[in-house]
Every structure is written in C-alpha cells, then in structure tokens.
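A single protein chain has been removed from this complex, and every other one stays in its place.
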Amino acid sequence: MALVDKLGAGLAANGGGVILTSVDALADWSRGQSLWAFPMGTACCAMELIAASFNKFDFDRMGTFPRSDPRHTDVIILAGTITEKMKPAVQRLYDQMPDPKWVVAMGNCTVSGGIFYYDTYSVVRGADEFLPVDVYIAGCPPRPESLQDGILQLRALVKAESIAPGKRREGRYAIPGAPEASEPE
Amino acid sequence: MTLEVESRTKLLSEDGREVEQLVVNVGPSHPSTHGVGRVVVTLDGEIVTKAVPMIGYLHRGIEKMAENRTYLQVVPLTDRLDYVGSMYANWAYCRAVERLAGIRVPERAEYLRVIVCELQRIASHMMGMGASGADTGAFTMFMYAFDLRERVIELFESLCGARLTYNYVRPGGVSRDTPDGWTDDVLAFTASMRADLAEMDSLFFGNTIARGRLKGIGVLSAEDAVAWGASGPTARASNVNWDLRKHDPYSVYPRFEFDVIVGDRGDAYDRGRVKLLECYESAKIIEQAIAQMPGGFYKADGLPRLIAPPPGDAYDHIESARGSLGVYLVSDGGQRPYRMKVRSPAFCNLALLPKLALGHTLSDLVVILGSLDPVFGEIDR
Partner (left out) sequence: MNTEDLRIRLAELSPVLSPFFSTEFGDAVIGVGRDSLHETARELREIGFDRLGMVTAVDRDEFFVMVYRLQSRALSAALFVKAKVPRDDPRVDSLFDIWPAADWQEREVFDLLGITFDGHPDLRRIMLPDEFDGHPLRKDYDNPNVIRRPDYI
C-alpha cells in the first residue's frame, strides 16, 4: 500500500495527525523520492542531461539533483559514449559511490554502442559491459522528458527493492499503473 | 598512462626553504572541464607552472567510420562531432561533398542553411557563455543563457524534429522545407532576444565580480593567435580581424550586412564578450536572410540517390561558433569517402591552453578552459 494511501487511511482512522506505517515503507519511500545523481556526461547526451536539470525541464522538482562528487550520490547517469580510454575513469567513479547505488544508461551509446557500434576501434559497446545497469533510456539523444521518465522508473525500482529483508521481489517489479507483467511465451 | 612528472622537484622559495611542486589532475570527469578533458597541472602553491591537456577520452573513430558509410550516411556522424552546433558541422561536411561532386545548391536551400546556422551560432554561444558563467560561480548566468538556448532549440524542433542532433543540412540542400509560420516565429525570437542579451550583458559582463575574475586572465596576443592556428571568437578577441564569413565568404553571406566583432585585449573577458556581441550580428543576418529568402525547392535538382563523386579531393570550411571548421574529403570514385578529415577549431584552440595558463592560479585555469569553449566531440572526433 502506498504511503500516500496509508496517510489518508491513517488520518481518517485515528482522527487525524497520526500515520501508522512501518520503518521499511517509510525508508523505501524517502529513498526513492530524493535520488541525487552523478552526471557522468561525456558526449551529446550530456547536453540533454543539462537541459533536463535546468529551466524548462526542471529536475529538482523530482528530487534529483546533480552532485559533482560521487560520494554524495545515489545514481550515476551515464550520458554519452564511453570509450576504452574513459572506461577506467568511469569505473573508478562508480566504485567511489557508496552503496546503495544505481546506474542509468542514458542514450543509445551507453545502451548498446548506438551509432558507434560498427567500424569503431575505441568505443565500449554498451555500459553494461562493465557496469550493472538498472535503467536503459533509448534515444540519440533522448529527450529530457525521456530522461525524467527513466528516473521515475528508477524510483519505482528503488521502492520495489525494499530495504526490508524478505521483502525483496524476485523477477519483475510492478510499476504503478502499468499492466500486469505476463510471462514471456 | 605514463607521464613524465616533475612532482618531486625541489625548489627554493624566497626565504630559502625547500618546496615541492604539486601535480593535480583536473578531469576527465570534472564539473568544469566542459566535457571529458583532462589537464595535468603542476602547481607551485596556487600558481600554475605547467598545464598539460590530455584529450582523446571521447575519441570514437568517426573519421575511420566515415570510410565505411555512404556520403549521406556520414551526415549523422557529423552531427555528433560538434554536438553543441550540429547544424554547422553538417554544413561544413555538405559543402565539401558538394565541392567534390559538383552539386549546385538552390538559393532557397542556401538561405535556409544560413538561417539555421546563425540560429545555431546563437545557441552555441549561449552554451559557451553560460558555461563561462558557471566556471566563475555565476550559475544564474548559465540559467539565463540556457533559457535563450531552449527557445532556439524549440525553433529547431518545429523545423526538423530533433533537439540536438538535427541531420538537417544534407548534401544538395536541406532535408525539408520550413513549416508554415516558422519564419514568423524566428523573427519573433530575434526581436525578443535583444532585450535578453542586453540583460545578460549587464548581469554578467557588467558585474564587478565577473570582471575581476575574467579581465586580464589568459591573455592571448595576436601573433600567437595566428601562429598557433586559433580562429573564431578566441582569435577575434585578440584583435585578429579574421572571420570566414567576411574574409573568405561562402554561400550567400556576401549579400548580408553585418560587422565582425573584434576585441582588443585577448583575455577571457573579451572572449566571452565577443561571443555575446556576435549574437546581435547573427540576429541581423537572420532578419536579412528571412527578408531576402526566395521561393523554390529546398534540394538540388537531379541529385543522385547515391552520391559517387569523381576521384579527387576537396576541402571546404565554414565559420562555426568556435572558429573555422573544415572538412577534407578524398574520393576514389566510389560511394563511400576514401578519407574524411575534420579540421576542428576547438582542437587548435585548445593547444593554446598550456601557454595561456602559465602564471595564473588554478581557479583561473578553469576560467581559461571555459573561455576557449572546448567541445570534446569535435576535439576528439
């Protein structure tokens, strides 16, 4: 039950002013609502990442704030092509982030190598070659709205991966409002 | 990566004590490296004694990839070169193809190319100046500049559907004609833009703190600018009167009246201010172009589906927001280029960094790097 519903129910049941919830529900909710991002912007997608954080597509209203220091962040947004020369730097920055951490692969280059898949000798074909990616956002570059939607999906994922032991979901997680996940045929 | 460092060099300070120089690594991931550039800085206290830029963190092999793509398929690759200004990166490449293949571009397409290129120049300068503002801590300037840039991007989105990598300028013309009322939107934008530019001018370039942080920093002399191959606002700020639109004119630029903005001191302040004043000139050009633009088709007549130029080579260049962006194409008669080389202005401008940063503090190094306006897609290709 979402915290918001519990809030309403709790207020109604207890005459207002008191919510009864569990620590893990509260923690799951607050972790997802404020994901600070490390903007690992290498190439063109970095422009859309900056645009997503600025005036028109304000990212701060979703609690996602770009922090330059990986030690302060929860999620690393890989925006832009990763080359073999850059790979050690990205790996080191990912390692510097404290747990729990998530990875968002923004743009075709980090999903699969994108337009640079063929004929290139220096591009890493997809960030999942060396990092555990949680959310893939397709697009070349993806619109800022796509990036924000990706962060919202990540937020659902964070809330589903509850910190309470035994509550971790195996397999697919349910995104609020999405149709029921069915088994592949 | 091995690098000869003098980090353990013992020096003698004025009072006879032994001091060490510190080697600090800035980048490749740093909020102020404007992309993935790395500078290995040797410091004596706060003063930079040596700055070695290291690039190649975004080297994707675009020149090699172009050898296995048809001439039209290379156009999206050129988008990703200077990703802050895809329109003119496309245009430089298309000019080289047209020169090689002998394609004549219709007038309407030339005017459309000029209009989008000048709009792109405004957007790119907003990014350059805004980043310069962010380097000095004036984050509001970045926000204001990005607001203007978003308005240009909206115009591009209604024109060709993309926000950043447009693939609009194609060999032979452009990819599609303007939608109804687009030119009126552009004129409304240029009319409202001037007030915003004046506000940014007084907000940032008139601010005492910005002046203190930018004036006298990274002074580039005119002789050095020419000898080191600098071009664009970086060279023009050093009193080098060199603008390809005026001094090696191409397309329909000779029909427009505009001034070349030249600074006189060659410091970071002038480099930023030249960019701002160039936006006014771009607005002038756009307004004249819209007034003069004829009707007609937006693509060349009889353009073959697969361009196969005769064997030979050609070079053509345009004035991008960073300087003279050129493309050198070698053809062997086939449908794919034999060799494509991109002459990147930001690459040549960045070579000046070791010279400009000498004797300044580390925080000034950041300001100088920002004022050189590097875009690493173009530098590293």
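When the chains are written out, they are named A and B in that same order, and each has its own residue count from 1.
As a working rule, a residue touches a chain if its C-beta (ideal position, glycine included) is under 8 Å from a C-beta of that chain, and two chains touch if they have at least 3 such contacts.
Just so it is clear, the model here is predicted, and its values are computed rather than measured.
Trainee: Sort by label and list the shown chains the missing chain touches.
Mentor: So, spelled out: the chain left out of view touches A, B.
Trainee: Give the residue, chosen from B:49, B:70 or B:361, that touches the chain omitted from the document.
Mentor: That would be B:70, which touches the missing chain.
Trainee: Return the single residue from B:176, B:255, B:284 or B:343 that touches the missing chain.
Mentor: Checking each option in B:176, B:255, B:284 or B:343, the one touching the absent chain turns out to be B:343.
Trainee: Contacts of subunit A with the missing chain: which residues?
Mentor: 84-85, 117-122
Trainee: Please output the residues of subunit B touching the missing chain, sorted low to high.
Mentor: 1-2, 55-56, 59, 61, 63-64, 68-70, 99-100, 224, 226-229, 242, 247-248, 306, 312-315, 317, 324, 326, 328, 330, 335, 338-339, 341, 343, 347-348, 350-351, 380-381
By definition in this document, only the chains that are shown with their structure count from here on.
Trainee: With centres defined as the mean C-alpha position, give me the subunit A-subunit B separation in Å.
Mentor: Chain centres of subunit A and subunit B, defined by C-alpha means, are spaced 32 Å apart.
Trainee: Please output the residues of subunit A touching subunit B within their complex, sorted ascending.
Mentor: 40-44, 46-48, 50-51, 54-56, 68, 80-81, 83, 85-86, 89-90, 93, 115-116, 118-123, 140-141, 143
Trainee: Applying the document's contact rule, which stretches of subunit B touch subunit A when the two form their complex?
Mentor: 28-31, 35-36, 56-61, 64-65, 67-68, 76-77, 80, 83-84, 127, 142-143, 146-147, 150, 153, 163-165, 376-377
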